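Heads up, one of the protein chains got dropped from this complex, but the rest are sitting where they should.
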Amino acid sequence: MTAEAAFTKAEMMIVAAARELAGQRVCFVGVGLPNIAVNLAQRTVAPELELVYEAGVFGARPARLPLSIGDPTIVTGATAATSMFELFAFYLQGGLIDVGFLGAAQIDRFGNINTTVIGPYDRPTTRLPGSGGACEIAINARQVFVIMRQSARSFVETIDFRTSPGNLGGAEQSERIRREQGWLGRGPSVIVTDLGIYHFDETGEMRLDSLHPGATLDAVRETIGWEIRVAPDLAATPPPSAEELRLIRDQLDPAGTYTT
Amino acid sequence: MTAEAAFTKAEMMIVAAARELAGQRVCFVGVGLPNIAVNLAQRTVAPELELVYEAGVFGARPARLPLSIGDPTIVTGATAATSMFELFAFYLQGGLIDVGFLGAAQIDRFGNINTTVIGPYDRPTTRLPGSGGACEIAINARQVFVIMRQSARSFVETIDFRTSPGNLGGAEQSERIRREQGWLGRGPSVIVTDLGIYHFDETGEMRLDSLHPGATLDAVRETIGWEIRVAPDLAATPPPSAEELRLIRDQLDPAGTYTT
Amino acid sequence: MSRGRAVAGGGVPDTGRVTTSKLASMADAVRELVRDGDTVAIEGFTHLISFAAGHEIIRQGRRDLTLARMTPDLIYDQMVAAGVARKLIFSWLGNPGVGGLGAIRRRVEGDPPRLELEEYSHFGMVARYTAGAAKLPFFPIRSYFETDLPKANPLIRPIESPYGDGVVYAVPPLRPDVTIVHAQRASAGGDTQVWGLLGCQKEAAFAAERVIVVVEEVVDEAVVRADPNRTILPGLIVDAVVVEPWGAHPSYVQGAYDRDNRFYLDWDPISRDEDATQAWLREWVLGVSGRAEYLDKLGAERLASLRPSAAAPSGSVDYGEYR
Partner (left out) sequence: MSRGRAVAGGGVPDTGRVTTSKLASMADAVRELVRDGDTVAIEGFTHLISFAAGHEIIRQGRRDLTLARMTPDLIYDQMVAAGVARKLIFSWLGNPGVGGLGAIRRRVEGDPPRLELEEYSHFGMVARYTAGAAKLPFFPIRSYFETDLPKANPLIRPIESPYGDGVVYAVPPLRPDVTIVHAQRASAGGDTQVWGLLGCQKEAAFAAERVIVVVEEVVDEAVVRADPNRTILPGLIVDAVVVEPWGAHPSYVQGAYDRDNRFYLDWDPISRDEDATQAWLREWVLGVSGRAEYLDKLGAERLASLRPSAAAPSGSVDYGEYR
C-alpha cells in the first residue's frame, strides 16, 4: 500500500462529502457516514455548521459518534432539544435546513430515491425501511446530499417506488413543479460514492465530475444501470489530507466502525 | 344591616357560581369573579377541580388572587405550563375542559354573547375587547358558565355581534348544529347574576330558577330586555354561609378588590 | 369522560390533597387498559421506548392489535413475532443504526403478506397524532408531493388552500385506544416529566383514549410543581402510572442509562431467523414473570455498564414566589 492509498473507500467518501459542505450553515444529519462527514466539515471547511437531528435536536455537539439518529449524546450539550413536531414543522418545513443527507436503496439518473420496497408495493420482494423523514428532507431542505456505495442494483434506470423526489423527470419539470408548488428544496445537488463525486447538469441528470484515486471509468460504468454522463473536464478527487485522516481516525470514528 | 344581609352582591354571585361547580373536574378560569368562584368551589363543593388558564397553565395553585389571566402566581407551583398552542389545541379543542367561564357585554335569551362591538362592526360606537379565547370556549368547553351583573343594556333582545355562540336560535337548532359539526361543547348552562341564577330550558331559552336574597322579580324584569321566563318552582338562593364568606374574605379576596 | 381514571386496585389515595393515585403494576395496567383489537401506540423516538409494556402485552397474549409507532423498532418486531398484531401504522421500519427487523419483514415479504401496513413519513405520523390530540379532522403538511406514498396509502390526500395558493397534503387524525410512554418521572397522580428527546409522546398521549405512563421513579407532586415547564402530560389524561426502572431497556433514558447497543446488534441475527426469534421470546419474555426477572437475567454488571459516564446537570432556574 502506497502512502497515497493509505485510506479506505469510506474515508474517501467522508472526506469528499465534507468538502462539499464548505460554506454551509445548517445540516440535517443522518447516522453513519453522513454523520462523520458533517462532523469533519465542522472541523475543517464549515466551522459554522450547525447539526440538526430529526429526533428533535438543533446545535448538537456529540461527544462520541452517535449510535443512532436519537443517541443521548446528541442531546447533552446541544443548543435545543425540541418536540418532533417543532423540528419537522418549524426547522425543516419552515425552511431553516440548508443541506439534508439521504440514503438510497435505489436511485435513478435524476436523483429520485427509493427506500420503501423492491418489487411491487403490495407484494414486495424486499421490504425497506420506508420514508422516515426522507421525503420531507427531499422537499424542504435547500439541497440534498447523498452518500452511498455504487452498485448496479442501486443505480438503476427505473426505481421501484419513489419515496423521495429528486429532479423528477428532469430539470425543466423539477424546477417548474418545485416553483409552482412552493417547495423550499431545490433538489439533489451532490452524490458521493466510493468511486467519485456527481453533481447534476443543466438537464437535471447525474454527471460524474470527479473520480476518486484508484477508481476507473470502467468501474463507474459497471455499477450504474444507465449510460452515465461524464464531465468533459473530469477531475481527480484529491486524496484525504493527513489532517482529514487524523480527525476521522482520532476523533470521529476511533473504533473504525464506519471507516474500515 | 341584618345578619342575613351582611354580604355583598358580588359575594352572592361568587357563592352561587361556586355551588354550580359541584362535581366538576376541569375548569377554564377567567379573572375577577369567576376566578374567586372557582377557587371557592375547589375549597368547598369541588375539591378535585383543576384550574386551567388560557395563558397556558394547567393545575394552577395561585398563592394570591391573580391580577390578570397571565399572572406569575398561576405558574409557580402549577402542574404544567405549556405553550398557548398546546393549551388551545390539546386541552380546549381536544375536549378536556368541563366548564369554561365567559363574560358578556351583551347576551340574548339563548345565551349568545357579544364581546366585540356595540353598533355596526365597521363604525362601532363602543369597541369591546373582541373574542380572545371566548368563541373557542363557547364551542369546545363542555359547558359554559356566565357571571355578570344584570342591566337592560346587557340582557338584550338582539345582540349587535355574535362573538360566542350560545344556543343559537334555540335548542333544536343548537343541538342539531353542535351534533352535525361535531362541537364538543353542549352550550351555555348557567348564568349567575347579581339578582339570580338562570339555566336554560328545553327550548334553549334562559329561565330564572332562583332568586337571590333581597332581589325581586320586578328588578329582574327591569334589567332584561325580553319577557324572561321564570321557573314555576322558583327557588330562593340560600345566602352565603359563614364558611363561604370566611373563605372569600380571608383567603380569596382579602383586599376586597372584587367583592366590595 | 372516561379519561384519566385510575385503574381499579391501583394504589391508594394520595395524602395531602385530593389527587388520586394511579400507581399500578404493569400486569394490572395492561390487563385493564389494553384490549384485543385495540390500536396501541408505544411511542418514544429511539428514547424512552417502553419495552417493559410491550413484553407484558405479549405475556398476556393480546391479539389483533394495530400497532402504531413512528419507528417500530425492536419492540414491535418482538410483538409481531409473538403474534399480538394484525397491522402496523408507521413511518420508518428498522433496527436503528443496525439494519432491518426480521420478524416483521418475513410477515410482509411473504405472499400473501400476513401483516397489514399503513405507511406515512415521520412528519406525517407526528401530524396524525397532532390532529388526534387537537380533535382536527385532518392535518396539512407539505410532504408527499411527487412521491408514490399517496398511491400506496390512499389516506394521504391532497387538500386545496382556501387562499388560492395551491395544494398541500392532508393526513387523518390518529387516535390510539391506548398510548404507552416511558418517562423519567411522574407523580402518583400521573403528572409526567421528560427531558432529552421529546419525540411525539405528548401528541400521542393527548390523542389517545387511555394512557399508561411507565416511569423510572415516582416523585412527590411537589417535584413536578417546582418546574411546570418540564411537564409533558398532566395526570388528567393518565390512567395508570407504572414504576418500572430500566423499563425502557434496551432503549435508553436520558440521564439514567444509555442504549444497550449490544442488544440491538444481537437482535439482528436473532430476528433473521424465526426459530431463534421464538426461542428468544420464550426465554426473555414468556419465560420471565415480569421486568424484575428480566433485569435479573440481564445481570447487574450489564446494567451498570449502561450508566452515563458522568452527571450533566441542567442547573436550576427560579420561578419566584408571588404571594
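For clarity, chains are labelled A, B and C in written order, and residue numbers in each chain start from 1.
The rule is simple: a residue touches a chain if its C-beta (ideal position, glycine included) is under 8 Å from a C-beta of that chain, and two chains touch if they have at least 3 such contacts.
Nothing here was measured: the structure is a model prediction, and the numbers come from that model.
In the full complex, the chain left out of view touches A, B, C. Among C:48, C:79, C:125 or C:198, the one in contact with the hidden chain is C:198. Summary of contacts with the chain left out: across A:45, A:80 or A:231, the touching residue is A:80.
Touching the missing chain, out of C:283, C:296 or C:321, is residue C:321. The residue touching the chain not shown here, chosen from B:82, B:193 or B:237, is B:82. On the side of chain A, touch with the chain left out of the figure occurs at residues 25-26, 47-48, 50, 57-59, 61, 63-64, 71-73, 75-82, 86, 89-90, 93-96, 98, 182, 184. Mapped onto chain C, the interface with the missing chain covers residues 135-142, 155, 157-159, 161-163, 165-166, 168, 170, 172, 184, 193, 195-196, 198, 223, 226-227, 229-230, 254-256, 258, 308-323.
One chain of the complex is left out; on chain B, the residues touching it are 31-32, 54-57, 67-72, 75-77, 81-85, 88-89, 92-93, 116, 121-136, 139-140, 161-165, 168, 177, 180-183.
Going forward, only the chains that are shown with their structure count from here on.
Centre-to-centre separation between chain B and chain C, using Cα means, comes to 39 Å.
Centre to centre, using the average C-alpha position, chain A and chain B are separated by 58 Å.
Each chain gets one centre point, the mean of its Cα atoms, and the points for chain A and chain C are 30 Å apart. Residue numbers of chain C whose C-beta contacts span two or more other chains: 130, 202-203.
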